[in-house]
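Sharing a structure here in C-alpha cells format.
Note that one protein chain is taken out, while the other chains of the complex remain in position.
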Amino acid sequence: MNFGQRLGIALSAFVAFAVGAIAVTSLLLGDNPAIFNNQPGSERAAELLALPGDVLLRLVVIVISLSVVIGIANLLYVHVGRVARGKVYSGALLASFGVAIFWHLTRQGDPSLLEAVQLPIESSLAALLFVSLVAGASRVMQKRADVWGLLFVAVVVLVLLASVPLAELAPLRAWRDWLMRVPVSAGARAFLLGIAMATVVTGQRVLLGQDRSYRG
Amino acid sequence: MKDDFSWLDDERPLERSPASSGARRGLRRFLPRLSRLPRLRRRLRARADKASAPDSAAAILEGRSDRPVEELDNRLRALRERSFGEQPSGAEAPGALFDVDEVLVTPEFQRKPGGVISAVALSKAQERQVELLKDIVGGSLDASDEGDGGRPRLSPRFSLSAFIRLALSALLVLVVALPFVSSDYAVGDLTASEERPALTSMYDLLDDLEKAEHVLVALEYGPTAAGELDALTELLLRHIVAHSAKPIIVSGNPIALVHAQNIIRKINRSVAAFALDLEANQDYYLLRYLPGEALGLRELSENFADVARVSAKGELTGLEVSALEDMSLILLIAESAEDMRLWAEQVLPETEDARLLVATGYSAEPLAAAYADSLDEVVGLVVGFRDAYIYGEKLAIAYGAPSQSQRESTVDSAPAGESPDPQGAAQLPTVTAQSTPTSLPTATAPPTLRPSPTLPLPTATPPPTATPLPTATSEPVLYVEVTADQFINIRREPTTAADILALASEGDRFETLGKNDDGSWYNILLPDGVEAWIASFLVEELWIAAGDDSASASAPRQQTLMRLEFPLRLGKNQPRFYQAQASGAGDHPEFVLNRDRKGETSRLEAMTLGALASVLIIVFGNLVSALRAFGMRRSAGPAK
Amino acid sequence: MTESMIALLSFVLTLMVFSYLLGDLPLIGNLYRLAVYIFIGMSAAFTLIVGTESVILPYMQDVLDPETTWTSLGSRADTYIFLAALLVALLLLLKPVRSLTWLTNSVFAVVIVVSASVAVVGALTGTLFPLLHSTAALPDDILTDFDAMVDTLLIFLGTMTALYYFHYQTRLDSEGAPAQSRMGSGLRHVGKVFLVIALGAIYASTILSSLTILTERISFLFQFGA
Partner (left out) sequence: MDETTLQVYSGLIALATALLVFVARIWRRRAQRRIAGLERLPAWTGRAIETNRPLHLSFGSAGIGGDNTPLALAGAELFHQIIEGAEAGDAPPMMSMSEAMSLPLAQDTARRAWKRGDHLARLRWLPSGRRSLAFAAALTDTARNEEPAAHVLAGSFGPELALILDSAERRGQPSLAASDQLAGQAVAFALADEALIGEELFAAPAYVSDDRRAGSDAVVMDLWRAFVIIGVTIALLLQFSQLMPEYNWPVLAGIGAVLLILGLVGYRRS
C-alpha cells in the first residue's frame, strides 16, 4: 500500500467520522429547545443545531433518487447485451420499458397502464406465494426433523385454523390470541430489539470510519 | 497420469473441496457394494440424507471437516479435478451435475473422446479399476451434493415431485375457487367474526373527523399487497372524504402513488353521478414520493411543510401546513411490519401527540401488534381482509345501507364485472341488463354515461308524461321492487340527465303509477307522495292487493322508508331533496353508500376453504416427512 | 385505455403468471417468463418516472427559476444542495475508476454515514427505548389479576431468553470446541422456543396474506369470465 492510498483511506475515514458526528448530533438533538434548558436564544440554537442534519438529509435524499438512474442504466445495459445475443425475453423487457415511458409521456400520467399490466402481474405473483408458502410449510419436517420443526409447524397450523370462522374452532381463536399476545410478542420483540441493537453497533462502527466499504 | 494433471493442484484451493476423507471412506465402504443396485442405492442415499443418526452416511458427511483432498489417492484426485474442471461454464451448462441421479459416472467421461479413458490404453483389470474409480467419484460427487443441498436428485422436469407439486397447486387453487362457483361451498359462519376494540376505536376516530380536517394517509404498499389492502384503503379513504376531511397521501413507494390515483379514480367513478368528484390538491393531496425509506420519512417528519409543498406530479399543492402536528390523525396503511417500524422509528419520536391509526395485512400482524402495544401513539389497528369486511359492514349499517349479509343472495345472481363497464357505470353502477331477472321488456338500456359529470349526456329523453298502465287502477296495486344489488337512483324525470331524488337499494318497493312510452322507466310514488322515475331494468313488477297490509307494510317496505330518510345529496348547486338525518353519517354519505362490495363474501368463504386446505396439506406433508425420518433413523441404526 | 381493455389485459396477464404453477412445461412455462420480463420492464419505467417527476424535476425547476422555492431553506440553498447532489451522484458513477478512489470513497462515505446515522438514531429512539420500556413496565392490575401477571412475566422471560439466544461469545471446552454451560444452553433453548413460535405465527400470517391476495385474483378472474 503506497502513501497515496493510505492518505485516501485516512481522508475517507476522517470524512466519515466528521460527518457522522455532525449528523448524529444534529438528527438526535436538533430542533428541541429543551436540550438547551429553554433559555433565551435556545430556539435559535436548536434550529442551528438541526440545520446540518437537515441539509445532509436533503442532499442524500436527492442522491438516492438520482441513483435510480444508475440502477436503470445497469438494467438496460444487462438486457441490451442479452438482446444482442438473441434473447427474446430481454427484448420484451426493453419493449415494455419503452412502452411505459412512451405511454406516460404522451398520455400525461394516465395510470391505467399500471392498472392493466403492473397490478395484475404483481398481484398474481403475490398470489403465487400462497402455493409456494404452503408447499414450503409442508416440507418443513423434511429439512428439520426435530422438535423445532414440529413446533414451527404446530404454530403455523394453529394460526391458520384459528382464522377459520367455524364454531367448533372457537377455542383455537382464544389460544391464538394468547399466542399472539404473549409468546409471539415476546419473540418478535427479541427479534426487533436484537436487530435494533445490531443496527446501532454496526452503524456506530461505520460512523467511526471503520468500514471497509469506503476505506479500500 | 499424475503428470498430466498435477498442474491442477496449484490452481485449485484444495482445502475448499467439499468432501472429506472421512466421507470418502464411508462412501468407499458403501458404494461399490450398492452400485449393483442403483435404484436401491439411490433410495438409500436419499434416506440417509434425511436421517441424522450419527453413523449414517449423511451424518458422516455432515460431520466432515474441510480436510484437504491431498489425502486422497493422487490419481483419484486428478481424475476428480478433471471431471469437474471441464464442465461447460455457467449459463450454457445443461445442469448435468444435478441430473446425476441415474448415472454413476459423470457425463463428461462418456461424452468427451479426449478424456481420461481414451487417452490411456487400459487393460481389463485397469478398466475395472477405472470403473471403480468412476464409481467412487460419481458417488462422492453425488453424495457431497446431497450433503450440501439436502435434496433427492430428481430431475426438475416431469418427475414425481413435479407432479406432486402440480397436483398440490391445482388442489389449492381449485379449493379457493369453489366459493366463486357456487355459494354451496360456504364453510363457517362469517357473521361470527367478532369486532375488536382497536377496530372500533379506529372507526370512531375517523367518524369524528370534522370538515376540512387533514388526515395524513401513508400508503406504504405497492401493487404486491393491493389484493389485500386495497379494500381497506378504499374503505378508509371513503370514510374520510365522506366527512369532507382531506386525506394527504404520502408514500415511500413510488408505485403506490400511481396506484393511489387509481383508487381515487375508482372512488370518483362510483360517485360520479353525484358530481362529487374528488379533486386533486383540493379534496385530497397526493404528495411527492419520499425516497430513501428511513431518510424519506425522517425528511417528512422534520420538514413536513416542504414535503407538502409539491405533489406527486410535481405541481404546487397549495397546502398550508407547517408540521405533522397539524394533522388530526395519521393513518398508516402498511403491508409489512417493517414499514410500521420505520414510522415508529422515524416519525413518531419527532411528533408530539401524534395519533397513529394502523391498517396492515395479516403478514404484519404479529409485529404490528407488538408495536401497537408498546406505543401510546397507536390508537387503532385493523388487520387484513376480514377486518375490512367488518369495518365495511359497520360503516354500511351506520350509513343506512343494507349489510352484506342481507344482500348476499343476489351477489351471485348478478355477477357483473368488478370494474364496471362504462355503461351505467355512473348512475347505475355495475348492474347490467341481462343480470336482472325481470319479466319486463328490458330492451332499452339506459343511455351511457362516462364517469365524469362534465361530459355531455347522450339523452334520449322521452316525454315525462306517464302513460298509465291498464292495470294501474285495478284492485291489486302494482309495485316495483328493486332487484339490483347496488344503490340505484330515483330521478325526477325519466332520463339519466335528470336530478336524483333518492337512492334505493335492493328490496325497496314503490307504488307504481305507470311507465313511460318505451317502457324503460317506471313512474313511482315515493313514500312522501313525491312522483319520481326509476329505470325499469333495475326493478321487478310486483302485484300487491291494496288492502293487504301484511304485504305493503312488510319488512322490505319498512326498510324503504328508513332508507329514504337518509341523506341523498344531489348534484352540486342543486337543492337537496332529502336532508341528512343520521348524525354520524358525515357530509357525503354517497362515498360510503356507493361502494362496490361484490364478491367480498365469496372471498371470505374462499379464504376459509383455502386455510383449511393448506392446513390439510401442511399436516399431511409433514406427517409423511416425520414418519420417513423416523423410519430412516431406525433403519440407519444397524449400519454402525 | 378503456375499462374493458384493462380488464382483458389483466385477465390474460393473470393467467400467464398463474401458468407458473404448471411448472416448466414447454410453451406454457414461457408465458410466465414473458409476463415476468414485461413486469420488470414496466416496474423499472414506473420507478424512473415517479422518481424523476416528484423529486428531480421539481428541484430542476427550482434551480432554473430563482423565483420559485420548494423548500424552506430558500431557492439559493436549494440550488446548491441540488448541484452538490448531482456531483455526488456523478462521483458514485465514477466509483469503478481506480485512480479516483480517494475521492469517490470520501463521497461514498458521506452518503453511507448519513444513512447509517439516520438508522442509528431511529433504532435508538423508535425501537430500542419504546420496546424496552414496555417490556420492563408492569401493568397496573398486576397484583390483582393473576393472568396479567403470568403474561407479563412470560413476555419478559421470553424476550430476555430469546435475546440471550443470539449471544455469540462462548468459551472453549477442553478439546478446543465451542461449548456452553448447561445453564446457558438451557436459557438458549427456552429463548429458541419463543423465537420459533414467533416465526411460525409470522409464517402463518404470511400464508393468510397471500391467500387473501389469491382470493382477490380468483374473484377477478371469475368476475371477468362472467
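For clarity, chains are labelled A, B and C in written order, and residue numbers in each chain start from 1.
Here is the rule we go by: contacts are C-beta pairs under 8 Å (C-beta built on N, C-alpha and C of every residue); 3 or more make two chains touch, one makes a residue touch a chain.
Here the structure is a predicted model, which means the values were calculated and not measured.
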item: Chains in view that touch the one left out, judged over the entire complex; value: A, B, C
item: Contacting the left-out chain in the complete assembly, out of A:Ser67, A:Ser112 or A:Ser185; value: A:Ser67
item: Identified contact with the non-displayed chain, of B:Ala186, B:Ala337 or B:Leu395; value: B:Ala337
item: Absent-chain interface as seen on chain A, which is shown; value: 24-25, 28-29, 32, 34-35, 60-61, 63-64, 67-72, 74-75, 78, 81, 89, 122, 125-126, 128-129, 132-133, 135-137, 139-140, 143, 152, 188, 190-191, 193-195, 197-208, 210-213, 216
item: On chain B, residues whose C-beta touches the chain left out of the figure; value: 11-13, 16-18, 66, 81, 84-85, 87, 89-91, 93, 95, 97-98, 144-145, 147-151, 153, 156, 162, 222, 224-225, 253-255, 291-295, 335-339, 341-342, 345-346, 349, 352, 363-364, 366-367
item: Residues from chain C at the interface with the omitted partner, ascending; value: 20, 24, 33, 36-37, 39-40, 43-44, 46-47, 92, 95-96, 108, 111-112, 115-116, 118-125, 128-129, 132-133, 135-138, 142-143, 156, 159-160, 163-172, 178, 180-181, 183-184, 195-196, 198-200, 202-203, 205-206, 209-210
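Quick note on the criterion: only the chains that are shown with their structure count from here on.
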item: Shortest contact path, chain A to chain C, counted in steps; value: 1
item: Rounded Å distance, chain A centre to chain C centre (Cα mean); value: 3
item: Distance between the centres, which are taken as Cα means, of chain B and chain A, whole angstrom; value: 21
item: Sites on chain B at which at least two other chains make contact; value: 165, 169, 173, 225-227, 255, 258, 291-292, 295, 298, 303, 313, 341, 362, 365-367, 370, 373, 607, 610-611, 614
item: Shared interface positions of chain A, touching two or more other chains; value: 27, 54, 57-58, 60-61, 65, 112, 114-115, 118-119, 122-123, 125-127, 130-131, 134, 137, 153, 156-157, 160, 163, 180-181, 184-185, 188-189, 192
item: Complex contact set, residues of chain A against chain B; value: 27, 31, 50, 53-54, 57-58, 60-61, 64-65, 109, 111-112, 114-115, 118-119, 122-123, 125-127, 130-131, 134-135, 137-143, 145-146, 149-150, 153, 156-157, 160-161, 163-167, 180-181, 184-185, 188-189, 192
item: Interface residues, chain B side, partner chain C - complex; value: 156-157, 162, 165-166, 169-170, 173, 176-177, 180-181, 225-228, 230, 254-255, 257-258, 288-289, 291-292, 294-295, 298, 303, 305-306, 309-314, 341-342, 344-346, 348-349, 361-367, 370, 373-375, 384-385, 415-422, 425, 598-599, 602-603, 606-607, 610-611, 614
item: Sites on chain A touched by chain C in the complex; value: 4-5, 7-9, 11-13, 15-16, 19-20, 23-24, 27-28, 54-63, 65-72, 75, 89-90, 92-101, 104, 110, 112-131, 133-134, 137, 148, 151-160, 163, 178-197, 199-200, 202-204, 206-207, 209, 211, 213-216
